[in-house]
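Take a look at this one; I'll ask things after.
Only one protein chain is missing from this complex, and each of the others stays in its spot.
The block that comes next holds subunit A.
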Amino acid sequence: MTKQHRYLPTTEQDRKDMLETIGVSSIRELFSDIPESTRATKEKAIELEDALSELSLTKHMKELAAKNTTTETHAYFLGAGTYDHYSPSIVNHVLLRSEFMTAYTPYQPEASQGELQALFEFQTMMCELTGMDVANSSLYDGFTSLGEACNLATSVTKKQEVLYSKALHPQAKEVISTYAYGMEYAVKEIGLNGTATDLEALKNSISNETAAVIIQYPNFFGTIEDLKEIKSLLEASKGMLIVMANPLALALLESPGKLGADIVVGDTQPFGLPMSYGGPHCGYFAVKKKYMRKVPSRIVGQTVDKDGKRGFVMTLQTREQHIRREKATSNMSSNQALTALGSSVFLAAVGKVGLQEMAQQNINHAHYVKNELESKGVTVLSEANFFNEFVVKLDRPINEVSDVLLDNGIIGGYDVSSELNEENTMLLCVTEKRTREEMNKLVSILTGEGK
């Protein structure tokens, strides 16, 4: 008999009473169907460290947490797909409401109206930003959303080759390669022209076999690609244009939908979600109307109850694995509903004007740092057409530079030497959170003044 645990309400008396109702004499009897050879015994019991009280647990976890450098103490100029942005306090307060946090997928819509409506609003806002007609209610992250987009494109076009720009996030490339390994289609990389996609090379690679072209917007190096021109290259083919977009940039950049995208995916992490060492973030997935019934995972739709009152339900479920099994459009079941809710709260608070202001501050800050660096003799590889990230070429290995920055309370940019085939190159990110003082400090260290 073990000591009563704070999470387990059942007492010894309860156990006796329940066993009696069941009509067995011991709990062991309920487990007698586990074959003896596979049963745990004293000799082969699982071994874990002893259970911790709440106080000991928090002490242990605080010790682990204390070994990590955080945004509380350091100025981050590191982006590359995950960003240190402002998140209004209310985002966390809403997420902590247990009616949202501790619910499951809304299988019984009448008892899950709150979440369903919030996700309907999320879908609406993602369509607004991307310029698309239909968005689902989230996927695991931006990269898996991109993988799902590739599966959709190859399935719809029945073509077997996906072209992607070398200016795509390196981890996105890895994830779509895994998707392609699964569904057995080909992926091919299109080279660079500076820090942008080589459009000439792209043009020459588009063929009858092209299922889709993937462009990141702004791209991995921060450069804003010309989607309109890229779309025009696809005109003669049946290939789809898949855009992976930073949704914050869409506050000021023309929506991919207007510029001809067939599928727009990405991650809403910049919208109020903590970086959390890479997850949980929130993938979004939006398409033009004609692909609505091919979309993976949950979609919320509006309907009425039997009194005619507006309500919301999960809809078009015949696309999904729990109904269609091997004929489903995807195997997705769990999504990122709670982080989608978090990003919705963020968008509701920051709103129409705030999102533009925030995006503008990112542009201002990043270009300020770029101009300062350039005026002090640092080589900037990016052209002017970037959002909040750009590439600099330094005079020594990036890990050495990062160490110096770290000693000065700064987390430096991402080493893109291998992505660009150009040594000593760093991708810097400057968000609205960076102060003039922090930016100047970065500049002075990178220009050798502040060592």
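As a convention for this text, contacts are C-beta pairs under 8 Å (C-beta built on N, C-alpha and C of every residue); 3 or more make two chains touch, one makes a residue touch a chain; residues count from 1.
Keep in mind that, in the parts below, contacts and distances are computed from a predicted model.
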Practice prompt. Determine which name in "Cytochrome c oxidase subunit IVB", "(Fe-S)-binding protein", "Probable glycine dehydrogenase (decarboxylating) subunit 2" or "Acetyl-CoA carboxylase biotin carboxyl carrier protein subunit" the UniProt entry assigns to the undisplayed chain of the complex.
Written response: "Probable glycine dehydrogenase (decarboxylating) subunit 2"
Discussion item. Among A:G182, A:P397 or A:G448, exactly one should touch the missing chain; which is it?
Written reply: A:G182
